[in-house]
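What follows is a single structure, written as structure tokens, with notes after it.
Of the protein chains in this complex, one is absent; all others appear in place.
As written, the chain order gives the labels A, B and C, with residue 1 at the start of each chain.
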């Protein structure tokens, strides 16, 4: 049995999703994605908070990542308690009840060819 | 209440902004961005210093990030005490009075389609 | 003699390889890559496990990285015990018997121009 890798708190300061997309939906839709690995043996419950430049944080968004599974979640698809707005700078803070590992990826198809970026989130 | 995530010192060695841009301004302007999350309950005051290859550092640039807010700041927009020059290698050092989390993003539209990159800054 | 840099456990939550590629194969084939540096003086044996969203993990994939060598391994090329599927979110967990350093890179040529991304894996 592997010791569970990860942290219970993660931050992503650089969220931003373009208004525009090109190519086929949903494959090429411009998006930010949260990639969460739960390599442990307990289901992890995550509380996500979204921060903005000029108003109060919104949340929590509740997410579950089953034990021994990964989930890739588009921020564009988060709607409860509120859709994450496009073309708006935001940050995300994730708090989990078991250790997980979080990576942030972006696909930007706002111009004629896709662009991608990725980084680990910052562990607390 | 969440314990505040982050660090008070951050470094970004790989700054460089192209001279050229394509697409619509300011949306597609080539740029480096500093993304700062202040998930804490105190306003954070940041002192930014810019380092160069062949001359003395310039700064401090003073920035504020309100408690429970994020800010995305284009290096292209920093003008006091001095504009950050284009097409010039630079580094940034950020010192804050409260813990923050810093991510660095780049949008490069110098050729016919955009390119993007991102990384966490290095915490001190 | 340098002290060996690295960790024995690494995680990559954000794996995903597009179905489509453009350009010349294999140079431009869309892919995720695992880049492993073994700067030490002992050969390192790696056990790789692949995690999915909706089924049990698959593995171990056995890899060796000779002392004082690097290896860049395309996930597309992993076939034993099972090929890593395209167009499917996955995560990778690497466990080594000696410290190594792991970086993750992606080349996406699913649209008309290539896009690239890279990050360090998360050390356990």
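By definition in this document, a residue touches a chain if its C-beta (ideal position, glycine included) is under 8 Å from a C-beta of that chain, and two chains touch if they have at least 3 such contacts.
Given the structure is predicted, the values throughout are model-derived calculations rather than measurements.
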Touch with the omitted chain, as defined above, among C:28, C:54 or C:87: C:28
Interface with the unshown chain - residue positions in subunit B: 9, 11-16, 49, 51-54, 56-57, 89-91, 93, 95, 104, 106, 108, 110-113, 115-122, 124
Contact set of subunit C toward the excluded chain (per top definition): 2-3, 5-6, 23, 28, 33, 35-37, 39, 68-72, 101-105, 109, 112-120, 123
Those residues of subunit A which, in the complete complex, touch the missing chain: 113, 115, 117, 119
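The definition used in the following text is that only the chains that are shown with their structure count from here on.
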Matching chain pair for A-B (criterion: over half of the contact pairs shared, by residue number), options B-C or A-C: A-C
Distance between the centres, which are taken as Cα means, of subunit C and subunit A, whole angstrom: 21
Chain centre separation (subunit B, subunit C; CA means) in Å: 30
Shared-contact residues (touching 2 or more other chains) in subunit C: 113, 115, 117, 119
